[in-house]
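Removed from the display is one protein chain of the complex; every other protein chain stays in position.
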């Protein structure tokens, strides 16, 4: 950590600061730069709080030098992590198309959609059994029964499945789920993250709609530091003033995360834009800027969907999109 | 619900829409306004999804008329709700000062601070035992031991206590906590909200940093609809582009929530601004615009605080602030 | 306009409202929907202020039905507008690559870059002569001399040029500029917009970093309503809490604007992301989601650039990107 002191700080303020540092087990080498006193700190620096130091009267600026992301950063681990979801691979050049209904509604609905997305090229089936809903009065999923139907569809289609988990207590119910999804609202539900760190299954961690990329990676550290190395990150839109779409899909997060971390990055355009007509262009854009996969909502009868019908693609539109993505990736990736 | 159709919608598109509405159990009275066809819908309107209807080709705009907040809205319940926290009252003209350390660190620290805030006029003691931290490598609270120390301080000072609960599984540990705090990160942790709906204790529900006021009230509905009527709302800053403070304290939420809901509204300026020097002016501003209480962090030795020392007031500064708030409220309230 | 009245509004409040509407020259047909009184308004409705009506005690909600975008909306003009910039076409399937330095610095610099971007396939040369700078102490462009150099490069390369204009008073200086750029900071500089409405040259209108798409189109209306139909819209990033990039490139604006308006939409990824390494992936993403063109900063010596060197591509990197874009567009556009 480096401290630059204020030019008009008093000797008494500086002495107080030095005494405090000494007491915290930190030694400070004093240098000068452009007329400023600069302190290069060594020793028990991890016990210092940069925010607190910044608020001291003698301190102009603080430059922390420690890597806050010991497990997820690119510096920690140069090669891309490839996550296995059943037979599907995500990351390190492997692109994975995940698709299915927002919510599991019935056996007929799920099997119809599952077969159609498989034949269109999807490698993982998505389907919500536990649905986090902003209003307690909205349909919140078939829950256990929904997971049973997913398990059936998995057997019938041989597709691995991804489904959202909202509480560590539900973990036993997710035995037949191949990829455990943490929703945007739960990105900082630390009890859940810690529980998933002790599991051997891959986790799809969605970025909270108000979270920075660093906060997303710190949430990933909760899982990684528990011993589970199989984390897939997911951009799904952030909260901004812009009101044309449900949220603002932050696609520059894709190449930026690829610089910051070795973990794979997928994109969920469906929830971000909230309208079916905008999903195909944004899915193509995500593929073009290097996403390692996509999570796309598909419904055979959007008008009667129990949840988020406005953003679901018809199976035939998904199939057309899947073909476009494949063609695009041939051009943009080697 | 009212639908306005597009001027250039085709008869076929309109017919499809009408057939769909009919099938959903909805009847549509057709009117005209400014050359637009307008449909006034009656019947099973609650089965319709306004988002989905907006995305249909024939539909120009949708005006939903239903009250989405049956329990929390001012329309539902005209009189201010007054929440009892031990002997303290919050709301309906009762102003409640809550103060204490960010985190419970030791018996000496907690008792010293508790006594000082009590003598300054605080009516509730705050103290974190379970600390949600962005990084898994930061101090996450004394947990059970912290709750035991809070219980001790409660006995010693006769102050009721407020502390954050992060998981429904921890509820048994919070027996001696008078007010259960839901942190901003957990505002949409529905498993937690549902569990708190079944409890008889008051709940302090913090606004998520990316949440609208309507979403805050819908989270309150999760608790209220479970049977627990004692919910206190808390504004604690929202995520914006503005980078001078940790987050942007949205004080207009205070009078606006008072129009929207009968529930009491308190403000936590400490977390919002993140710097001690800004806490007193923002606490005064919150009181001036009608907050029903304040949640303020106080530490006897901020330099050595284990958490968020930069934003903690010294006991003497808190005492001065408490006096100013009391004087201000005498002027602004009757 | 449609008004829904509050269920608990009093007869006196309704009468006051009706008297006011009558006095404003508006007639109100009274209907009922779901127990609400609904007023369908006809007559001098354009004299009403929806914001004001919403704030009246009797009014629950207002649904305005008027088209606020008489010239720019897709409803007003179904076919895509194609804008001619010298020999280059933008919109309606015509994709236009615009590239060049952030600022014109010298004859040698400009000609070197101009030749390299032309041979890479750029169809318009960009170059700033008047540079809006956040700080008054930063380099603000070569101004008149910069325009003279642009004119020289235009003659030498036969490329049309685009350059930013900041004041209507400077219009006479821009005689040899083919496309007049309005920067994001000036999107609501109405004196400038009105002046450009009286000009016969095409205008590149950048979205303000805090502007909604509707506000962008209303700014376009300032130009269109003055008689100048040649407006190209440009997405260049919006202000959000997300801090990894200079601003957040809102690519969903591209397909959404294509639904809302007939005007062409181009993207400036360089300013949005602020870092050269992120420009190629975001340029590809913009092309993939349907942008009608790109504005990309190129510099032969970014380390010594006088402005925004961090985001400039080297000529060889731009050439590689141009090839990738061409290949991608072959796949995604018929």
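Letters A, B and C mark the chains in the order given here, with residues in each chain numbered from 1 onward.
Throughout what follows, a residue touches a chain if its C-beta (ideal position, glycine included) is under 8 Å from a C-beta of that chain, and two chains touch if they have at least 3 such contacts.
Keep in mind the model is a prediction, meaning the values are calculated, not measured.
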{"item": "Displayed chains contacting the withheld chain", "value": "A, B, C"}
{"item": "Among B:8, B:47, B:106 or B:242, the residue in touch with the chain that has been omitted", "value": "B:242"}
{"item": "Omitted-chain contact residue, chosen from C:128, C:202 or C:274", "value": "C:274"}
{"item": "Residue among C:128, C:280, C:302 or C:315 touching the omitted chain", "value": "C:302"}
{"item": "Sole residue of A:15, A:31 or A:330 that reaches the chain not shown, by the stated touch rule", "value": "A:31"}
{"item": "Those residues of chain A which, in the complete complex, touch the missing chain", "value": "1-2, 4, 6-8, 29, 31-34, 36, 38, 40-42, 45, 60-61, 63, 65-66, 75, 239-241, 243"}
{"item": "Where the unshown chain meets chain B, residue by residue", "value": "210, 212-214, 238-245, 248-256, 259-260, 272-273, 277-278, 281-282, 284-290, 324, 327-328, 330-332"}
{"item": "Where the unshown chain meets chain C, residue by residue", "value": "20, 49, 51-52, 54-55, 68, 70, 132-137, 140, 166-169, 185-186, 188-191, 194, 208-210, 215, 218, 221-222, 225, 239, 274-277, 302-303, 305, 308-310"}
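To be clear about the criterion, only the chains that are shown with their structure count from here on.
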{"item": "Any chain in contact with chain A as well as chain B", "value": "C"}
{"item": "Degree value of the rotation bringing chain A onto chain C, based on Cα positions, nearest 5", "value": "180"}
{"item": "Cα-centroid distance, chain A relative to chain B, in whole angstrom", "value": "25"}
{"item": "Separation of chain A from chain C, taking each centre as the mean of its C-alpha atoms, in whole Å", "value": "31"}
{"item": "Centroid spacing, where centroids are CA-atom means, of chain B and chain C in whole angstrom", "value": "38"}
{"item": "Numbers and ranges of chain C residues touching at least 2 other chains", "value": "239-241, 243"}
